[in-house]
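Structure first, commentary second.
Removed: one protein chain of the complex. Kept in place: all other protein chains.
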Amino acid sequence: MERLRYFLQRTLLSMRQTPLLSGATIGTVAIALMLLSFFTLIVFNVQNLTRQWSRDIQVIVYLDRIPSNSVLEQWCQEITKLPAVETVHYVSQAEAFERFRKRLGQNDDLLDGLMPEILPASLEIALREEARTQRGAEELVELLSRNSTFSDFRYGQEWLERYDAFMFLLRLTGTLAGGFLIFATLFIISNTIKLTIYARRDELEILSLIGATPFFIKAPFLAEGAFQGAIGALLALGGCHVLYYFFLKKGLAALLTTAAAQNISFLPTWMQVAVLGLGLTLGLAGSMLPLRKFVRM
Amino acid sequence: MERLRYFLQRTLLSMRQTPLLSGATIGTVAIALMLLSFFTLIVFNVQNLTRQWSRDIQVIVYLDRIPSNSVLEQWCQEITKLPAVETVHYVSQAEAFERFRKRLGQNDDLLDGLMPEILPASLEIALREEARTQRGAEELVELLSRNSTFSDFRYGQEWLERYDAFMFLLRLTGTLAGGFLIFATLFIISNTIKLTIYARRDELEILSLIGATPFFIKAPFLAEGAFQGAIGALLALGGCHVLYYFFLKKGLAALLTTAAAQNISFLPTWMQVAVLGLGLTLGLAGSMLPLRKFVRM
Amino acid sequence: MIQLCNIGKVYDNGAPALHDINLKIPSGDFVYITGSSGAGKSTLLRLLYCADRPSRGQILMGERNITRLRPRSVALLRREIGFVFQDFKLLNKRTVFENVALPLQVQGLAKQEIQSRVYQLLQYVGLEYKLQRKPLELSGGEQQRVAIARAMIVRPRVLLADEPTGNLDSDLAIEIMEMFTRINHEGTTVLLATHDRELLDRFPRRTIVLKGGHIVSDTLPQTAEETPSKEEAI
Partner (left out) sequence: MIQLCNIGKVYDNGAPALHDINLKIPSGDFVYITGSSGAGKSTLLRLLYCADRPSRGQILMGERNITRLRPRSVALLRREIGFVFQDFKLLNKRTVFENVALPLQVQGLAKQEIQSRVYQLLQYVGLEYKLQRKPLELSGGEQQRVAIARAMIVRPRVLLADEPTGNLDSDLAIEIMEMFTRINHEGTTVLLATHDRELLDRFPRRTIVLKGGHIVSDTLPQTAEETPSKEEAI
């Protein structure tokens, strides 16, 4: 009990006694984690955005002959069962003609007198999220072409290629930057804590000379590290929220009228808790390592 | 002369005598600047990429009547003079029909027997880079519609809207993240240097007690800071180049066959020099501020 | 009972500080260790405190061989020993009170008891009005007295004092010596490294003289009075 009280008191007191050092730790944790969370926030939202956009990716099967309703139904059922498929939509010749007319806009008079039958009927197959790549589309086409009635496919090759490249680049740089950012955060935080502990190494030495056990010496430092890490993480979340609110949310809403702005959201709660936990853990672990080095007895 | 030799000697000696401190500074500068340069590298390449993509953005003017060659030439000249316009391309009815046929692909037999005149002739106006936005296109349409012969415009509203939103988001988060990253780099580096100088404050005090002038005390610390900053920047550039080479260049080239991979390039030389300069400046300025605080006499 | 057998100490940089020291100090003894600067007095005391490890030989303290202890045991050993360091080794960030209270907090005593004991001891050394000062706001002699108080606060079984009166005037030195004598009468073994011939003369005790890391003489009180006069003749 006395011990516990002593440790808590020491932790707070020591943060007061060395404001420069604890300020440095808290500041570094805050900035580094803010960087990390803001990055996560962006990745998170870009993912949401591209997920929406990728709804347009679909495979179209042009049908040479118009199937009977029962055959059509059977096809739809079979295709829907394929793992890569989300939905199947039958576009009749009339519907295709109507769409074409709409597309021509004011020039639709050109189609006057033409029969709807000039355009083929088709099946529009929407892909599941994980299959929305060039490869996914090609594999589906491969599968579908086993049915010899399906021979004429269209799946926006050029757009898909570009989309694929973009998504790949996004994912690659995201992973790379994210991985590197995590590493940088770890390095910078542990480095800063190492320096603050280095600056207090005489304290560690004297405590050990006074007959303090390694645990007694380290406990207040660890508590301090964890506490500062947690405070830093809170500040990071706060700062990140401010950035998010004023720039992403308000800024976008004012400038854009698209759905894009509405869809931007803050980190979900579990991620926020994770950031807090990360700060605490980093503060704790970051103190542990240099302490082990300086408290050798 | 003796002085200069003393300062140089001291700088190197002191880095040897406090490897933990100089290691921390160099490491932090390296990591922070690597983060910054890698971010710049990504922004730089994404900009290149979107610049290429945005070539597709154009305003199409459908012509009700086929103009005479001389009128056409005059129009082209006038339009080309507009600030937002890059090039103007005249698409004749025959060319439009040909394109339409290509688009239909295997179904082109549908057009057999139709006259090319069912499709209108048009002017395809490519925009300059800075005008490749919804607003830019609309302004151009506005200008063009002063000529009463031009009334039917098409400029891919939906695609442009989406592109705009995307570019805006990209630019916003880029600026935001970049600005914040620069701030974070400044903070973290100056913070680390402050801690290393704090750890050596007794040295500063004793030097001043020995009769050293403020300049004499600070010079080796400043030189050390600048030197460490420069080394850190070099490491950052090296690390960034490794990341770039193995992940972006090789990785993409192996996985993609598109032009996208070929177009990815490293930071131009002037930016590399800027990173080096930034490291040096940060090391110098980051030492200057805490030194001013600790060397008060 | 403290016993040193064939103790030798060579520092990491190769500097030999002690050679082949054999020594027996019964419990409750009061022993001076003297000798010129660099003779090895501090090194000897530091070995007894496990602040350094001997390069060779064994040290027995009570029943225990303290030559190769694990960190936790070292900590426990140190709680029974008070040490006045030659360079004080006070925590500059903490107040005088906190510095002196530290060894008791390490042992987990109740706040109440810590407070009264610390206050009492600081009164003894004449610093009761400077409880809340930081060490750097004290004069050299005051810092030394804080160090002495910190060493005595635990009522140690062994007190090792390295030049504890180097920064004190003779009146204060005599007061401090009287404190040491008192604690010695209560059963604490006292080892005191000092240069101060005045103290040796005024409080004659067993005196061990070191020179270049060797014991050159080990005399009991009756002969202790001879040594200074002999050396003064040099």
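Remarks
Letters A, B and C name the chains as they come in the text, with residue numbers starting at 1 for each one.
Following the convention adopted for this analysis, contacts are C-beta pairs under 8 Å (C-beta built on N, C-alpha and C of every residue); 3 or more make two chains touch, one makes a residue touch a chain.
If you're wondering where the values come from, they're calculated on a predicted model, not measured in any experiment.
Across the entire complex, contacts from the unshown chain go to B, C.
Only one of the listed residues, C:G35, C:P54, C:P103 or C:P156, touches the absent chain: C:G35. For the options C:G140, C:G187 or C:P221, the residue in contact with the chain missing from this view is C:G140.
Only one of B:I206, B:V242, B:V273 or B:L289 touches the absent chain when the whole complex is considered: B:I206. With the whole complex as reference, residues 11, 13, 15, 34-38, 41-43, 86-87, 133, 137-142, 144-145, 162-163, 166-172, 195, 197-198, 231, 234 of subunit C touch the missing chain.
Interface residues of subunit B with the unshown chain, by the touch rule above, are 2-3, 5-6, 14, 17-18, 202-203, 205-214, 216, 297.
To be clear about the criterion, only the chains that are shown with their structure count from here on.
Note: the chain lying farthest from subunit B is C, by mean C-alpha position. Of all chains present, the one whose mean CA position sits nearest the global mean of protein CA atoms is A. Taking the mean of the C-alpha atoms as each chain's centre, subunit B and subunit C sit 67 Å apart. The distance from the centre of subunit A to the centre of subunit B, each centre being the mean of the chain's C-alpha atoms, comes to 22 Å.
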